[in-house]
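Structure first, then comments.
The complex appears here minus one protein chain, its other protein chains still in place.
The first chain written gets the first letter, and so on, giving A, B and C; residue counts start at 1 in each chain.
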Amino acid sequence: MAMERTNSSSTSGISQARGNRVAVIGASGYGGLQTLKLLAAHPQLEATFLGGERSAGKRWSELCPFLPLPDDPVVETPSADKIAERADFAVLSLPNGLASQLVPQLLEREVRVVDLSADYRYRSLDQWSQVYVQEAQSLARNDAELCQQAVYGLPEWHAPAIASAKLVAAPGCFPTASLLPLLPFLKQGLIENDGLIIDAKTGTSGGGRAAKEHLLLAEASESIAPYGVVGHRHTSEIEQLASEVAGHSIQLQFTPHLVPMVRGLLSTVYARLRDPGLTAEDCNTVLKAVYRHHPCIGVLPVGTYPATKWVKHTNKALLSVQVDNRTSRLVLMSAVDNLVKGQAGQGVQCLNLMAGLPPETGLSLLPFYP
Amino acid sequence: MAMERTNSSSTSGISQARGNRVAVIGASGYGGLQTLKLLAAHPQLEATFLGGERSAGKRWSELCPFLPLPDDPVVETPSADKIAERADFAVLSLPNGLASQLVPQLLEREVRVVDLSADYRYRSLDQWSQVYVQEAQSLARNDAELCQQAVYGLPEWHAPAIASAKLVAAPGCFPTASLLPLLPFLKQGLIENDGLIIDAKTGTSGGGRAAKEHLLLAEASESIAPYGVVGHRHTSEIEQLASEVAGHSIQLQFTPHLVPMVRGLLSTVYARLRDPGLTAEDCNTVLKAVYRHHPCIGVLPVGTYPATKWVKHTNKALLSVQVDNRTSRLVLMSAVDNLVKGQAGQGVQCLNLMAGLPPETGLSLLPFYP
Amino acid sequence: MAMERTNSSSTSGISQARGNRVAVIGASGYGGLQTLKLLAAHPQLEATFLGGERSAGKRWSELCPFLPLPDDPVVETPSADKIAERADFAVLSLPNGLASQLVPQLLEREVRVVDLSADYRYRSLDQWSQVYVQEAQSLARNDAELCQQAVYGLPEWHAPAIASAKLVAAPGCFPTASLLPLLPFLKQGLIENDGLIIDAKTGTSGGGRAAKEHLLLAEASESIAPYGVVGHRHTSEIEQLASEVAGHSIQLQFTPHLVPMVRGLLSTVYARLRDPGLTAEDCNTVLKAVYRHHPCIGVLPVGTYPATKWVKHTNKALLSVQVDNRTSRLVLMSAVDNLVKGQAGQGVQCLNLMAGLPPETGLSLLPFYP
Partner (left out) sequence: MAMERTNSSSTSGISQARGNRVAVIGASGYGGLQTLKLLAAHPQLEATFLGGERSAGKRWSELCPFLPLPDDPVVETPSADKIAERADFAVLSLPNGLASQLVPQLLEREVRVVDLSADYRYRSLDQWSQVYVQEAQSLARNDAELCQQAVYGLPEWHAPAIASAKLVAAPGCFPTASLLPLLPFLKQGLIENDGLIIDAKTGTSGGGRAAKEHLLLAEASESIAPYGVVGHRHTSEIEQLASEVAGHSIQLQFTPHLVPMVRGLLSTVYARLRDPGLTAEDCNTVLKAVYRHHPCIGVLPVGTYPATKWVKHTNKALLSVQVDNRTSRLVLMSAVDNLVKGQAGQGVQCLNLMAGLPPETGLSLLPFYP
């Protein structure tokens, strides 16, 4: 990783126009760390700028002695000018609200952006302001147009738009895991639109690296608990995309739970089949057909249920489906690594598309096990 | 703990007739271990016989150097005659099917039984045989009458029957956690009877102490996964009691998940309110009213959700309720320690009632934390 | 628990002079929580005052909905006058340095104190100031005399002094676990004085409840690491008592490690036998003889090694010994629950002695398992 402008001739595999240099902003949080690790192993893309506020001025090795990067770069204050000079793309992994302060300047300077926060996940700035009330109050966002232009970065559903996008809003971890199995059934009208229930479970790394009491090992270990019951922010994000794909407004129940593990996210989705005669095999066929050309999605055989360990450190979502013919109920299950397919890996998947590369480039699809 | 007949004058608090001597059969499994630990600290009841097949003939200290018992008893083959001679009650913690081979003999000898297995949880032997197919095939049970007489040992709902019962079938851990918050709403007709969904999460100790690959730390740690999706045995057990209380047949969805923790069980239950105007506070009031005289049940304030850590090692169920007025959905949450209120503690709670003691006698209701 | 002055006639088992009312200062940290839980189940002592700075003015149920206390007391600012009015004893569970600001006032008012911090663990204030440099710099302690008078609260070694003490400094968790197996061999001159090595392992709750990044589940789980290698503060505390008991100055190696579990502390101690002919059985006999009348110490048979799970939530230390005759090396192993026998339980054990009760009163010695 050269922190000075790299000679593009050294990366002849990528078209000059598109570039391969990536700035990572918010480098020492979990999203940033994952992105850097993924880029370090990436055959085409290269991290060329490390940005951070609190860690600005420090050598990387001081911050992360366990993740040595070539030439031990210094973390810098994220100025749009410097980023534009040294990078073609920027991945922003910042607390909600902060990306919106930097993105307009980056786009003006023709840096293409993948934002891992929620700032551009809603088509409407108004809706964002309603969901992220606190953040909205302390900022004065007037980038409603950008919100409309941003592409929701779910590559299996929006690949062409992502490929040409200037601004991609990478989905949240819960929406990613929940929407992937659900969207095919909504789109094909196989399930009823109301009564959807998403019971989701996440490891604690989803809460980020900043120290919080309830995420201490002593508190979170040996315990499972629901949180944000009714009204969790990701509800509206899931509903937005579900409604778009279904073609009418969807309201659903979403309950997240905190699980005593570092990584991993499992979504268990309950829906009612329109046709009570559909079998689990039928529904399995639906998923397989929709995702057969998508390397980052795996569909398990009927009767095999996904463990989050099976996708740890990979950019894969593992899906499974079961049907209860007594109750006409469809049960969808979906496991992802919340920090990879649920965050940074999906960000790199978007970068790949934006850079004209196959979506899985540089992303592991096989887990270390156990 | 005297392994010989104790002089009942030393326990003057208990009526002679009812006795206080307890045989624990299946002593070295998790159910047996919990029962012994609870009895060791019990002010009135006393373990006077330790039964086990594989461990028969061994001193207790060889089996469990970490749980010293007074006089270091020898584990014995569980013969009905010996048990009847030395105990007033028997707690059976055996693999499904085996209790039914011992219970009739014990009852003949006037030993009152709390069975922790599923053998007597169904009113109908036929239903048991359908649900526990494999066990039924290898046995020739003809104790249908006993199945009808057995009392389902959920003390908050069946206290009087338990108090006078000869045979109590202690509920499974999932049914206990799921039914406690659900039954009041079914009984009062506040929720619709169909569309019930129970998404439950359990620690791995629920799988017992016998070594199984999927319960190894290396396999189960850092992972969450569903299992037994559609058709798990506890579905029918939950439906049986839910139907009885509701007054008509209930079919519901039950999905268990394996959580990387030793103990703890959380049930998240979704139902639809009949009256869309009911608030979370209203529903909280319902729970509080039903359980106000039940020391082993706690109802959390609206907005506080139960963590399984809050009930670890206690015989308490912590309940919470939330309502989504957009969708008229009721979300019930319930946390128990799967081996205490979900198994051995509930067994002792039943014993207490059978012995004429307050239900919580000798049972801790405050957790060690963290 | 009555927050107003209790009528001592209600606790006729305790002599009037000694009292049974306990103030717990620092109530919502882990040390305070444990102390309150232990007192809630204690047959003789009673928490009558809850003190805390940050939580002053709040109802207990707001702070700890999971640990309901009778009458839901309000946490109060810890003023010496109020404490003296309402309590006979005070247990202080405060960050290092803070106890020294309150203890002199409490002693003046005849409140007997058990301090769980390091403030009075050193006979010499100077040494404390050298070891706790930062704390010493921000305070102006001039209570050197109190440091000399304070009794080091290791009940198995200092019971008579504790019983009559006004101020007890409860030992650290590492010193407790390490000294218990080591002291008998030092006292009897069975091992060489130099070359002692203590390799210790602790759960993360030892780091307290305040949020710190390295104690997050995401950071600390699935990892083990040494910390404070060479020069950890507990080195000097261990050396002080080891030297006193050995009768000459001891310098030893102490290395703590952070283990991915909530509770538990294991000390593995290496020493060289003076008499190479001593066997593991001989050494086991030494330990058994020294501790035969101490209910809070268990000595395992040779070849059985202690797991911290075997003492979880108990006030027991489990010791084991092994000998390598090739190298004349003695290996001592010792497991405690760092928050019980390593902290709050030992504090209550001291309180018991101070109140004229058997040391194990109200303290569980049997673990819940698993």
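As a working rule, a residue touches a chain if its C-beta (ideal position, glycine included) is under 8 Å from a C-beta of that chain, and two chains touch if they have at least 3 such contacts.
All of these numbers come straight from a predicted model, not from anything done at the bench.
**Q** Which listed residue, C:99, C:252, C:317 or C:339, touches the chain dropped from view?
**A** Missing-chain contact among the listed residues: C:252.
**Q** Which one touches the absent chain: B:93, B:205, B:236 or B:314?
**A** Only one of B:93, B:205, B:236 or B:314 touches the chain omitted from view, namely B:205.
**Q** With respect to the chain omitted from the figure, which of C:71, C:110, C:222 or C:275 is a touching residue?
**A** Checking each option in C:71, C:110, C:222 or C:275, the one touching the absent chain turns out to be C:222.
**Q** Just to verify: which one of C:195, C:276, C:301 or C:358 makes contact with the chain not shown?
**A** C:195
**Q** Identify the residues of subunit A touching the omitted chain, counting contacts across the whole complex.
**A** On the subunit A side, contact with the omitted chain comes from 30, 33-34, 37, 40-41, 64-68, 205, 209, 221-222, 262-263, 298, 300-301, 304, 307, 309-311, 313, 318, 340, 364, 366-370.
**Q** If the hidden chain were put back, which residues of subunit C would touch it?
**A** 194-195, 197, 199, 201, 203, 218-219, 221-227, 229-231, 251-253, 255, 257, 259-264, 266, 268, 270, 272, 305-310, 312, 322-324, 326-327, 329, 331, 333, 335, 370
**Q** Across the whole complex, list the residues on subunit B that are touched by the chain not included here.
**A** 30, 203-205, 207, 209-213, 215-222, 260-263
Rule of thumb we're sticking to: only the chains that are shown with their structure count from here on.
**Q** Give, as an integer number of Å, the spacing between the C-alpha centres of subunit B and subunit A.
**A** Measuring from centre to centre gives 41 Å for this pair.
**Q** Per the centroid of Cα atoms for each chain, what is the distance between subunit A and subunit C, given in Å?
**A** 46
**Q** For subunit C, what residues touch not just one other chain but two or more?
**A** Touching at least two other chains: 30, 205, 209, 221-222, 262.
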